[in-house]
Structure formats: C-alpha cells, structure tokens
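To start, the structure under review is shown below, and the notes come after it.
A protein chain is absent from this complex, but the other protein chains hold their places.
Presenting chain A:
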Amino acid sequence: MVLITGGAFQGKLEYTLNLTGILKEDIMDGENCTMEDLLNRPLVNHFHLWIDRMFRGDRDIYELMDLIQTENPDLIIIVDELGCGIVPMDPYDREYREVTGRVCCEIAKIAKEVHRVTCGIGMVIKHD
C-alpha cells in the first residue's frame, strides 16, 4: 500500500495523479466506493469518509483492512490527516477522529511508502 496524507485541500489528489499516472476515471471515492471497488481498483480518495461509513455501520475496520491488503496490496490511499485541531465537542466526532488516527497509524505501518502533502508539495516520510 501507499498512503498519501495531509490536511484538507492541500492538493493530495493532483499530487498523486502526477506521481502515479493513474487516470481520473480509475479514482474511487471513500464517500461511496464499494468493497469490491477497494479490492480491485488502484486509487481511493477521501479514505477518511470510508472509515466514517464503516465506523457508523459498526464494521470491523481492521478486518476489512487486512482483506484489502491481501487482495489489493498496491492500493494507493489518500486520506485527510485529521486530529490536528481542538478536541471536537460532539462525542461521535471525537471517536471518529480517534479511530481514523489509529487506522492511519496501522496503514502507515504496513505501507511501503507514506507521503505527506502540504501546499501541493509531497514529502516522503516513509520508504521501504
């Protein structure tokens, strides 16, 4: 896996497309992609929205991540780096933010590359 992280609106998608040459029609979106998409297609954007959907649906995110890692080991994941703000007032938001952080730590552990994008500029922070 490759993990591309950074704040919202930092040019992560464009950076990734330039880096990989993946075509726009091959991008899936965490907001609405299916598990079948995740097991087959090369690039998922807004992965935090997928985590949000799975968490709301009470799914075992780590089990699903294992399956994705086995079936689609070259998947490129773009995620918003949540957690760099004041603790949210809403209890669900607090928990969702924490779960997303923990899941990203796990993805970063198994990813062969992690890039952090700020102002459209990527920095490779892990490269196996």
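Methods note: contacts are C-beta pairs under 8 Å (C-beta built on N, C-alpha and C of every residue); 3 or more make two chains touch, one makes a residue touch a chain; residues count from 1.
FYI, contacts and distances are computed from a predicted model.
One chain of this complex is left out of the view, and of "Glycosyl transferase", "Adenosylcobinamide kinase", "Lactate utilization protein" or "FtsW/RodA/SpoVE family cell cycle protein", the protein name its UniProt record gives is "Adenosylcobinamide kinase".
Among A:Leu3, A:Cys33, A:Leu49 or A:Ile76, only A:Leu3 touches the chain left out of the display.
Contact between chain A and the absent chain runs through residues 3, 5, 7, 81-87, 94, 97-102, 104-105, 107-109, 114, 116, 123, 125-126.
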